[in-house]
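Have a look at the structure below before the remarks.
Every protein chain except one is present and positioned as in the full complex.
Read from first to last, the chains carry the letters A, B and C; within each, the first residue is number 1.
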Amino acid sequence: MKTTAFLGLGAMGVPMAAALARHAAETGGRVLVWNRHAEKAQAHAAEYGTQAATLEELGQAGLIFTCLPTSADVDEVIGQLETHLKPGTVWVDCTSGHPDAAHSQRARLLERGVRFLDAPVSGGVNGAVAANLTVMLGGPADEVEAVRGELAFAGKIVHVGDTGAGFAVKAVNNALLAVNLWAAGEGLAVLGKGGVDLGAALEVINASSGRSNATENLIPARVLTREFPPTFGLGLLAKDTGIALDVVHAVKGSAPVLAQVDALTRAAAQLIGPDEDHTAMLKLVEQMNAQEIR
Amino acid sequence: MKTTAFLGLGAMGVPMAAALARHAAETGGRVLVWNRHAEKAQAHAAEYGTQAATLEELGQAGLIFTCLPTSADVDEVIGQLETHLKPGTVWVDCTSGHPDAAHSQRARLLERGVRFLDAPVSGGVNGAVAANLTVMLGGPADEVEAVRGELAFAGKIVHVGDTGAGFAVKAVNNALLAVNLWAAGEGLAVLGKGGVDLGAALEVINASSGRSNATENLIPARVLTREFPPTFGLGLLAKDTGIALDVVHAVKGSAPVLAQVDALTRAAAQLIGPDEDHTAMLKLVEQMNAQEIR
Amino acid sequence: MKTTAFLGLGAMGVPMAAALARHAAETGGRVLVWNRHAEKAQAHAAEYGTQAATLEELGQAGLIFTCLPTSADVDEVIGQLETHLKPGTVWVDCTSGHPDAAHSQRARLLERGVRFLDAPVSGGVNGAVAANLTVMLGGPADEVEAVRGELAFAGKIVHVGDTGAGFAVKAVNNALLAVNLWAAGEGLAVLGKGGVDLGAALEVINASSGRSNATENLIPARVLTREFPPTFGLGLLAKDTGIALDVVHAVKGSAPVLAQVDALTRAAAQLIGPDEDHTAMLKLVEQMNAQEIR
Partner (left out) sequence: MKTTAFLGLGAMGVPMAAALARHAAETGGRVLVWNRHAEKAQAHAAEYGTQAATLEELGQAGLIFTCLPTSADVDEVIGQLETHLKPGTVWVDCTSGHPDAAHSQRARLLERGVRFLDAPVSGGVNGAVAANLTVMLGGPADEVEAVRGELAFAGKIVHVGDTGAGFAVKAVNNALLAVNLWAAGEGLAVLGKGGVDLGAALEVINASSGRSNATENLIPARVLTREFPPTFGLGLLAKDTGIALDVVHAVKGSAPVLAQVDALTRAAAQLIGPDEDHTAMLKLVEQMNAQEIR
């Protein structure tokens, strides 16, 4: 019987592990789940037909998924699990991690005969519930192909490059999110201060060349409504823009706009709060302009 | 017989005036056209059933459209036409103009009993040919309503605010275009330098939160192909980011990212050339990183 | 008897007018003073031997100095005084003004036969008290030479260019002040957060290549002490960085760092307060880094 493990039952992990469980039910396998807080694993088992497991039991899995806040958390879990791992296992890390960590984690696990792939996802909680996430995979092509069929939570699977490339693309994507969101906030705050109707302005922009996911979706749904629902934290976005900057530095590149927005995102995380929704970074833009975006 | 005039037969103006001519043919009116180079007006008349007119003849129109490179060009045309204008005429300026100019032009024309509306458009040449442009109108609500039915080149008409608001929204839209494009260029240059497949990276980003019109359309069609087709010039984009900054300053606002990208766009116009397509600004990003985006 | 007028008895104007009065006493002239609040003029007269004057009386002066918060204030005073002016008068404006205003003010006054020179000063209140200000003059060379001997408050007089050049240089100087100050604040906040002794760090920097007036004088005296004495307001600095940006735009230049710092200075004026001392802009840097500079 094929055994798969899933570690990290956060907002994303719960539906991702559930998708794996549905897939296992169809193919005659089983899914072990683990979480720092054991009761979350038990609740998941009760609701989705997975099995809460100890670290020792997890070592029996031939395929291990992690989906944790940061690469440091993955390092910690690897440390706890290391001695229980069996050769031939594949470790797929869906964390929005750091390319440097991907290299060191892969090297460390290879000493145990375990292969590591970086496989961050996008699509948010809705995408996870619909098993329609986009997965960006970094690692050797043959290893990527070997797991492609196992990513039951994915709607789109893209092999973007070698080890670390998945994390790099994810970090750049999130940095572009930060840039597009912040810049749109600047433009709207200023237009609003000048008396322009912001709903009308967004209608125009979204039919024009300046549109982005930020203007089409995030700002209308989260900012204009003043709801800022906390789905993806500002502190985590700041972590990702920081990783993007590390990617820039690693190739001795020059990215002045990503660099500035990384700094502003960190400032917003500090001034507005790291646990606020990432769209709440526009509250700092509002304070800088003494003008609400509404 | 209702007489409409159209001044400025550039890449956008030609199909816009043609759309007006089709509308006039249906409603029993006529369209006079004028261009700095008279042969363009004659060619338009021959092809689209408009009439090439002198400045004096243009003064007979009850509705005058302008679509010129800059507000300074509109000022010049107003100066030439001024004495021929008749009271009650409406002047609709589709130039990507300056809000300050909108105020002064409106005031100047009101002295002749002529009402001025700022009405920049977006959608590009394709949108103009399909008579599917988005028009963002600035001016008094009743005057905007009065011309709404005459904008035969429009697919969407949005009243965004008082005089100048149309120009302000257009400038902010184009500034967001510049930001989203430049930042995506930074991210892709750096990923490419790190060995990531850029087609794959764009596929992921366009299914994720960092997507924008730049990543979905401009970069795949114009940059990755190395074609940079010259439809909207880099010098004009730099003019527009400059107008956006003036909009920021007019309300004593703070927009560090728009400000930075305005400066970088101007630098690109200087180093790459103002007549290159606006997407060629990424050639400066490429030079800064010694890495082509392909 | 030679009559000189001085309008604007703020922190700078009081000692500047006093220096003119000492000079007049030696050369057999007199100094008329005026202030929006007449009691300030009377107090100045009582203390420094000047004469409080009405707008009508001011018109008798052959040499008029203004030192007001902004060019808009100078416009207003010109409007009030205009009809009282006599041909041949020279108007020397020591305001930190706008180059565009210099051009329009010069043109307006020339219609009355009055010549206008832009002549902003630097050196602060201490420099004014010591009659040791630096004056940067914009205007025709012969007119500049003609007033050189009259600038009794100056320690250094530099003719920097044609009309408006004085204001432009002053704005750029103040923009560099803002850049050097803000950047030093960033560096020190980060070093302090890392446990570095900031007094030692400044001692090193001030013996090294990164030193500036900000690290040598402003930060040790005003920031490390937590005193932030309100001598030059943050709102006025933000006005000046804005003028510098207008100077950049006027020549279609590209200045990404001046642009960024202008935006951050405006943000600081908004978040920290326009009436705080300009060095208090570093309180925003501190908030962005959750780290005091001390």
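Just a few scattered comments:
Criterion: a contact is a pair of C-beta atoms (placed from the backbone, for glycine too) under 8 Å apart; a residue touches a chain by one contact, two chains touch by 3 or more.
Bear in mind that the values here come from a model prediction, so they are computed numbers and not experimental data.
Though it is not drawn, the left-out chain touches A, B, C in the full complex. The chain that is not drawn here is touched, among residues C:Gly29, C:Gly233 or C:Pro256, by C:Pro256. Contact with the chain not shown here comes from a single listed residue; of C:Ala52, C:Val223 or C:Ala244, that residue is C:Ala244.
Contact with the chain that does not appear here is found for just one residue of C:Ala19, C:Ala128, C:Val172 or C:Val223, C:Val172. Touching residues on chain B toward the chain that is not drawn are 256, 260, 263, 266-267, 270-271, 287-290. Contact between chain A and the absent chain runs through residues 238, 242, 245-246, 248-249, 252-256, 259-260, 262-264, 266-267, 270. Seen across the whole complex, the unshown chain contacts chain C at 122-124, 134, 136, 156, 158-162, 165, 168-169, 172-177, 179-180, 182-184, 186-191, 193-197, 200-201, 203-205, 207-215, 218, 244, 247-248, 250-251, 253-258, 260-261, 264, 288-289, 291.
Here is the rule we go by: only the chains that are shown with their structure count from here on.
Taking each chain's centre as the mean of its C-alpha atoms, chain A lies 51 Å from chain C. Here the spacing of chain A and chain B, counted between their Cα centres, is 37 Å. Annotation: 40 Å between the Cα-based centres of chain B and chain C. Shared contact sites, meaning residues of chain C that touch two or more other chains, fall at 256, 260, 263, 266-267, 270.
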